[in-house]
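As you look at this complex, bear in mind that one protein chain is not there, while each of the others sits in place.
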Amino acid sequence: MSISIQFFASLREITGQSQTTLSYEPSMDVLIVWAKATNNMVMPDNTLCAINMEYVKTDAIVADNDEVAFFPPVTGG
Amino acid sequence: MSISIQFFASLREITGQSQTTLSYEPSMDVLIVWAKATNNMVMPDNTLCAINMEYVKTDAIVADNDEVAFFPPVTGG
Amino acid sequence: MPAHLTNKAFNPWDEIQRYQDGHLQSGHYGATASFVGTMRDFNINESVSHMTLEHYPKMTQHYLDKLCLQCNQQYELDDCLIIHRFGDIYPNEPIVLTVAWSAHRAQAFDACRYLMEELKSNAPFWKKEVTDKGERWVHNDIINNE
Partner (left out) sequence: MPAHLTNKAFNPWDEIQRYQDGHLQSGHYGATASFVGTMRDFNINESVSHMTLEHYPKMTQHYLDKLCLQCNQQYELDDCLIIHRFGDIYPNEPIVLTVAWSAHRAQAFDACRYLMEELKSNAPFWKKEVTDKGERWVHNDIINNE
């Protein structure tokens, strides 16, 4: 009964962690996951969120065993 | 005191010649050059004309020693 | 229509040749459009000694696989190919390769560009440049049109 959380690039540095886990609770959306995982840090503008490798908005509801990821705008290529 | 005339691709086959020369006369345009060089054949639609390696229209005036070329629409690449 | 991630320098022209020889039907495709993004030794007027390209491995592979599949169908390609570096990258090394093979040129050009634009917008990679003044994350508004 847990979800895993990943932080990448500048968000990894800002939050001081690359990954963590949270106990699963019903009805948590991505914004709540962020708040719980970062001790209520303000989410930077333009933060991108993914659940299980797919982009989602911050109001997407998280299921048990989901992998939630937070990262800044991408700069590949 | 002459101009050289070149025919390419289907126009070479239609006119039965790849090149010929004409005596230079003042005020000849490209259409007149075609008529003289082909024994008054009708110029096929879409025929392209060049003087000295530059595209011109059929009313362009030809100078002594010019190279005049006639060819169908291009199909390279 | 594969997407390959690699932390080693690669030669894009050798990769195209190898993929083409191994996977494309001879005489079937008439058009091959390719793009290579190469690391420059300067950016925003500063000399860059190298950069580190971080990514989200599982999501990157998933995203690029989906992109290839979707691009192949959308542009009716014979095939397409993406290769993307991660890790430490030095000036003059290729970062990304996109290739599209099709019967006619319009689809190949459009598809090759589509792969790059989508990848630039959505693939979870992040560049950190190392300059004389230290490290810096590259931002989209900085790299602009790169």
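We just call them A, B and C in the order they show up, numbering each chain from 1.
Keep this in mind: a contact is a pair of C-beta atoms (placed from the backbone, for glycine too) under 8 Å apart; a residue touches a chain by one contact, two chains touch by 3 or more.
Given the structure is predicted, the values throughout are model-derived calculations rather than measurements.
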**OP:** Could you run through the displayed chains and say which ones the absent chain touches?
**Re:** B, C
Original post:
With respect to the chain omitted from the figure, which of C:Met1, C:Ala31 or C:Ala123 is a touching residue?
Top reply: C:Ala31
**OP:** For the chain that got dropped from the picture, name the residues of subunit B it touches.
**Re:** 6, 8-10, 48, 50, 53, 55, 69, 71-77
**OP:** Using the touch rule from the top, list residues of subunit C that touch the missing partner.
**Re:** 11, 13-14, 16-17, 26-42, 91-92, 103-106, 108-109, 112-113, 116, 144-146
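The criterion applied here is as follows: only the chains that are shown with their structure count from here on.
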**OP:** Please work out the Cα centroid separation of subunit B and subunit C, and write it as a whole number of Å.
**Re:** 48
**OP:** Averaged over CA atoms, how far is the centre of subunit A from the centre of subunit C? Could you give it in whole Å?
**Re:** 26
**OP:** Round to the nearest whole Å and give the separation of the Cα centres of subunit A and subunit B.
**Re:** 72
Subject >> Set of subunit C residues in contact with two or more other chains >> reply: none
